[in-house]
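With one protein chain removed, the remaining protein chains of the complex are shown where they sit.
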Amino acid sequence: MVNEVLFWIVAFLTVIPSLALLFAKRPVHIAMSIVTVMVGLAAAYVGLGAPFLGVVQIVVYTGAVMMMFLFVLMLVGVDQREDLKETIKGQKWIGFAGSIGLAILLIAVIGKVTMEPRITGVEGNPEEIALQLFSEYVLVMEVLGFLLITAAVGALVLTHVPRLTPRRTQVELAEARVLAGANPVNKPMPGVYARHNALDVPALDPEGNVIEDSVSRVLEIRHQTQDGAEFRAHLENPEQKGGDDK
Amino acid sequence: MQSLIWLAIAIPLASAAFLLLAGKRADAWGHWVGVAASSVAFLVGAGALLEMLGESGDHPGMTLTLWEFIPGGDLNVDVGLLVDPLSITFVMLITFVGTLIHFYSVAYMEHDVARRRFFAYLNLFIAAMLLLVLADSFLLLFFGWEGVGLASYLLIGFWNQKNEYATAANKAFVVNRIGDIGLIVAMGMMFAAFGAVDFETVFAQAPEASTATLTAIGLALLLAACGKSAQFPLQSWLGDAMAGPTPVSALIHAATMVTAGVYLIVRSAPIFNGAPDAQLVVAVVGAITLLLGAFIGMAKDDIKKALAASTMSQIGYMMLAAGLGPIGYAFAIFHLVTHGFFKAGMFLGAGSVMHAMNDGVDMRRYGALRGVMTITWVTFGLGWLAILGVPPFSGYWSKDKIIEAAFVGDGWQPWVLGGAALVGAGLTAFYMSRLFFMTFHGKARWNDEVHPHESPLLMTVPMMILAVGSAFLGLFLASGDRFAHFLEPVTGHAEHHDPVIPIPLIIGLTLALVILGAVIAWLKYGRADVPEEAPAGSLATITARNDFFQDSVNRAVFQRPGQHLTRTLVYGDAAIIDGAVNKQARGWARLGEGSRKFQNGQVRSYALTMLVGVVVIALVIVMGA
Partner (left out) sequence: MNYVILAAILFSIGSAAVLLRRNAIVAFMGVELMLNAANLALVAFSRMFGELDGQIMAFFVMVVAAAEVVVGLAIIIALFRARQTISLDEPAELKG
């Protein structure tokens, strides 16, 4: 039976990735697993005769909500690995026990219930849902609209950082820099003119010494810069063939 | 004039307020305002008396309702004044003696910087005392009662720059408050029993009340009377009250305020008539006090304290008479009036002597003052004869009647009470003669700095007037039982009873004892030399000299156990009540400390708690279903 097969597929597609919530270490992996769960659930909805919800599930959850999660994850630092070692005494075991107890309890209750499945073949096609939404549930729809606007404004308020000092203009910034004794002219660009102008190669002064400032500090920290020695050697010994001199 | 009697209270009160508020600019003439206020009060009282004497009928006088005082649901008290023979008697005594003493004080307090204040207090006292005797309800009487207590306190402590005087004032105040509790309790019981505290309602319902109720009210009233009148066992304050200026001692602590207790008992006659046990207690208290006062008086060397003891003793006579019932009421008041005259006169005489002796009060430093202070000697002598009960002076007519009345009755009572009264008369004769001879006769024992001189006329004239009263008032009032008939509407008609021993024998015995006492006093203190320092004396003398160790007894019986009790209570409060509260509080605090651990601030713990709660509730629902 197609439905049976579908159910088992969905079951594996949801339960296995959702376990990542408990055991995975990298938040990005978890988020991707949840995306999988959402897609599985969307398949389940379609299988249960609710194609509209299936589509909405994909669009809202997979497309919007989970992407927002990922976005926030990037914002707060994707590297925030979590140590799974529990810090609160007893939290782990009581938490597991409580969750498993809840699952057992729910399954036991559901198993006890015998219901007459009345499969009337009602398909949750978008038209019927739309009719219901905008007739019987129109008030709820409007209230939900308010809720969404409120949530949007709330998010704006929560993430807004009020400016405490007046904004400094570019002129003021430049003056301040000169006052502080900085070099008024531009820093030298990276790269060796006519030979190698990649960003990771420091510029050389007329005497052939490396100008440290010409390379982005980030690259330096990542040890992704070249020291330019081979090009200097090439300058000193024109006979030798350069690496990229093809 | 009877309907204007309120002026007698209002004018001295207004004068007192004026004098207290007027400030220094009234210092020069303020005392004359006080004298005038007192005199006007006397004139108002005299007018009321004349009007009353002109009235016929069984119930002369009137009730004057001024305004509604406490309009309560069940308790309605009006401010009303009761003018009847009893109250008018007191009004006359208070205003007449009071006015004389006001005049006397003008001279006596001449060099005192606070003379204006003194007269303000005196006027306050006059107003309060008049309110006390004119009130038509126990509650209003209580106002006057407290007012005189206040005035007494202020005047005893008038020279409060001396610590012991201030202490004496406090002592008088505190002891009086003990008595006041009695009056408050009595009013409470009256309200419970009769639903009212005005005289008319209470006395109208008193005959129907149970004996137990009346006895309880009577004993509470007696406690009040004991406090105010310095009767046993609340007598300790009177001796110390002599710290006040001598005119105060004469007016408040001899003639008027201390007799308020007797007034209360006589005024409450309908209550006591229904409570024979309470009456007996009154009489016994009176008998004890009269002997106690007499014994103390025999040993005191301080002239004012000796007189104070004598006052105590004489008020004991009055209480004894008041406790005898209708046969005694009239004589109690009669003795009160004559006593007011002769004792006030003697106090003023003592003041005059002190004035002459640079305020020395030790009688052992007096002696042979007859020559230099003739007027004082004569006036004091008349008072002395009166208190001794020598016929035909005032004291004879009143005291002798009390002794006679004390011998009326059945069983042991006449013998005990009468015997006490009889012995008291002899003791009185001894200690008053001792005082008189030590002061005016014998050899001069004062030292060289003292230059005795007669007092100015402003002081001697009031003394003379009082001396005339001491001499003849008794005869005037007693002739034809004039006074007893006058009071009859209030005290009730007394059936004539025969004493257990014949009247002539009583009179004879009394006179014999009086003469005996006086002769012994003459032999010991008149003819013989009086040592300037008090001899060690026997145990009895020491006991009497120390007021029967009343202070020590009070300290041992009331103060010490009281202190221990309060200390125990404080301990109990701290250990048991506070302890329980604190332990409980500590328990709650510990509970809080314990429950604080649940608030560990960890969001996930809270979430866990929620989940566990959800599981448990779901489990309960599932199991229950």
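Going by the order they are written in, the chains are A and B; count residues from 1 in each one.
Criterion: contacts are C-beta pairs under 8 Å (C-beta built on N, C-alpha and C of every residue); 3 or more make two chains touch, one makes a residue touch a chain.
Computed from a prediction, not measured in an experiment: that's the story for all the values here.
K.L.:
Consider the whole complex, including the chain that is not shown, and state which of B:65, B:210, B:538 or B:602 touches that chain.
P.N.:
Within the whole complex, the residue contacting the unshown chain is B:602.
K.L.:
Since one chain has been left out of the picture, which residues of chain A touch it in the full complex?
P.N.:
Interface residues of chain A facing the absent chain: 7, 10-11, 14-15, 18-19, 21-22, 27, 30-31, 34, 37-38, 41, 44-45, 48-50, 52-53, 56-57, 60-61, 64-65, 68-69, 72-73, 75-76, 80, 82, 86-88, 91-92, 95-96, 98-100, 102-103, 106-107, 110-111, 115, 117-122, 124, 128-129, 132-133, 137, 140, 144, 147-148, 150-152, 154-156, 158-159, 161.
K.L.:
Using the document's contact rule, name the residues of chain B that touch the chain not shown here.
P.N.:
595-604, 607-608, 611
Quick note on the criterion: only the chains that are shown with their structure count from here on.
K.L.:
Between chain A and chain B, what's the gap in Å when you average each chain's C-alpha atoms?
P.N.:
Whole-Å distance between the two chain centres: 101.
K.L.:
Touching chain A in the complex: which residues of chain B?
P.N.:
Per the touch definition, chain B meets chain A at residues 600, 602, 604-605, 608, 611-612, 614-615, 618-619, 622.
K.L.:
Contact residues on chain A for chain B in the complex?
P.N.:
Residues 88, 91, 94-95, 98-99, 101-102, 105, 108-109.
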